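The complex appears here minus one protein chain, its other protein chains still in place.
Each chain carries a letter (A and B) given by its place in the written order, and its residues are counted from 1.
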Amino acid sequence: MKKSNLLKHSLSYLAISLGTSFAASTASADLLEEVQERGVLNVGTEFHFAPFAYLDNGQQSGLNLELMERVAEELEVSINWIDLPWPSVLPGLEAGNYDFVAGPAMITQERKLRYNFTLPIADATVAILKRADDDSIQTPEDISGKAAGGGRGTAQLEQLKAFAAELPEPPTITEYVDYSQTYADLAAGRIDAVANSLPNIAYTATQRPMFEVVHPPFGQPAYFGYMARNDEESASLVEAINEVLLSMHEDGSLAELQTKWFGEPMDVPSEDFEPEI
Amino acid sequence: MTFDLSIITANAGAIWNAFLVTIYTWLAGSVLGLMAGLLIAALMLFGGRPLQLLLRVFIELVRGTPFLVILFLVYYGGPSFGLRLGAMTAGVLCIAFYSSVYFAEIFRSGFAAVPRGQLEAGECLGLGRLQLLWRVQLPQMLVLILPAIFNMLTILCKETAVLSIITVPELTAVLTGIGTRTFTFIETLLVLCIAYLLLIEITSRAGRWLEHRVGIYLQR
Partner (left out) sequence: MFDWPTFLFSLPLLGKALLITLQTSLLGNAFGFVIAILISSMQLAKMPLLRRLGGSYIFIFRGVPLLVQLLVIYYLAPMFGLPNLSPMVAAVMALSLCSGAYIAEILRGGLMAIPSGQSEAAHLLGMSRPAILLRIELPQAVQSTLPSLVNELVLLIKASALVSVVGLADLTRVAQNLASSDYLFFQHYLVLAGIYCLINIPLTMFGRRLERHLERSLA
C-alpha cells in the first residue's frame, strides 16, 4: 500500500517536472520576466567550494547563500539551489538546465566571451595551500618537482599548469572532481600542494590548522563573479543582479559579507573591467 | 550550438594517453580479478564449511555495494589505516576486488556444470584430485563460461569510467576535462561514446571468435 503511494507520488512528481520543463521551453524570451513569473530562480552551484558554498552539518552554508538571499529578496523570487560536480556546472548552464551559476567562477578573458558575468564579488588570485608541517615549501616556486593538485575544469588549475611549466622541474599535477577531494589528498599526503584562489584556501587554513597558505599568491590578479548564459534572454537577469550588487557596494553589505567570510573587505571593481588572464 | 572537432585533433596526444590508461586499468584489473575469482571459487569448492560461509558473506557484501562506494572506501578511507595507494593502483585493485566475486560465481557455476560422470570416470582411471581439476574440470569449464567471462569484461570496461571520479587520468576524466576547459562539451562526449562503443564491440567480437575457435577444437 505504502509502496504504491510512493510510486504514485513519484510518478506525479515526474509528470509535473516534465510538464514544467515543456512549459519553460515555450515561455517568454526574457529570462528575468520568466524567473519572476515562475517565482523561482534556478541556480547551479557546487557545495565543495568553501567559504562560498559548503555543507555545515548537512546544510548549505557560505557567502553564496547569504549574497543570493539578498538578490532573491530584491527580485522577489525564491532560490532553488542545484549542487553539481564542477565539471558539470558550466555545461548544465549552457544546456539550459538552470538560469544562473553562483559558483562563483574566476572571470577570465576566454570565459567572458562565452558567458555573461556579473560584477566581481571577491578576489580570486591563485595561491598555494600546503601542510603546515611541510617546511620544504616556503615560496610558491618550491613546489618544483613535487606533487600538486587542482580542480578539473577550473581556471585555477589552468593557472597552476601555466605556473608549473615555468618551474625548473615541473610538479606532477593531479586533477580532482572537487576541491574537498584535493584538501583530503593534501591531508593524506598524496599531494604536497593545492592551487586555489586565496579566499578559498585562506578560509580552509583557518578551519583546519593542519594547512597553511604559502605567500605570496603566484597567480595573476583575478576576480570571482557569478554568471548566466551569454544570450539576449539572460541580459536582463544579469543587469538586475548587478544592480543588487551595486546597492550592496553602496550600503556596505558586500564588504560586511566579505569580512564575515574572508576576514577582511576586498577591493573589487564596481564596473565592467578587462580581466588580465 | 557549434560543433568543432578540431579540439579533438589538437588534443590527440592527451586523448591517446588517456585511452591507454583506460585499457591498462581495465585489463590489469580484470586479469587480477580473474585470478582472485578462480582462487575464491576453488576455496569455496574445496574449503571447509566455515570458510565457505565466510566467503559467501564476503561475496554478498561486495555484490551489494556499488563500485563507486568501494572506490571511495579504498581511496579516501584507506589513508586512515595508513593505506595510501596512488589513484591508478587503487583503481586497478578495486576493479580486481569488485570483479573477483563475480568471476568466482562464474567459475563456481562452471565447475558445477561439468557432468559428475566424467569425474567418476577420471577417478576410475586413477587420476588424483588436482589432476582431475587441472585436466578434466578446468578445460571443459573454460569453454562453458567463456560467454559469461566476456560479458563481465565488457561490464568492467565500462566501470573504468567511474575511475575518473578518483582522479585516474583515463578517457572520461581527460575528455570531460578538455570539454570543460574549451567549452566543447558535445564534441568530447561524442568521442567518448564512440571510444567505448568501439572497445565494447571489439571485446564482444573477440569473445564470439574465441567461443567459435574453442567450439571447433572441442568437436575434434
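FYI, contacts are C-beta pairs under 8 Å (C-beta built on N, C-alpha and C of every residue); 3 or more make two chains touch, one makes a residue touch a chain.
The model shown is predicted, which means the values in this text are computed figures rather than measured ones.
A.B. asks: From the listed residues B:8, B:42 or B:189, report the one that touches the chain absent from this view.
C.D. replies: B:189
A.B. asks: Which listed residue (A:58, A:168 or A:209) would be found touching the missing chain in the intact complex?
C.D. replies: Among A:58, A:168 or A:209, only A:58 touches the chain that is not shown.
A.B. asks: Of the residues in chain A, which ones touch the absent chain?
C.D. replies: Residues 6-7, 10-11, 13-14, 17-18, 20-22, 24-25, 42, 44, 47-48, 54-58, 82-85, 88, 91-92, 94-98, 178, 180-181, 183-184, 187 of chain A touch the chain that is not shown.
A.B. asks: For chain B, which positions touch the chain that isn't shown here?
C.D. replies: 1, 60-61, 63-70, 72-73, 76-81, 154, 158-162, 164, 172, 176, 185-186, 189, 192-193, 196-197, 200-201
Here is the rule we go by: only the chains that are shown with their structure count from here on.
A.B. asks: Once you find the CA centre of chain A and the CA centre of chain B, what distance in Å lies between them?
C.D. replies: 37
A.B. asks: Please give the residue numbers of chain A that touch chain B in the complex, ascending.
C.D. replies: So the residues of chain A in touch with chain B come to 86-87, 90-91, 94, 114, 149, 152-153, 158, 174-177, 181, 184-185, 187-190.
A.B. asks: Could you please specify the touching residues of chain B with respect to chain A in the complex?
C.D. replies: So the residues of chain B in touch with chain A come to 1, 76, 79, 84, 86-87, 164-165, 167, 169, 173, 176-177, 179-181, 183, 185.
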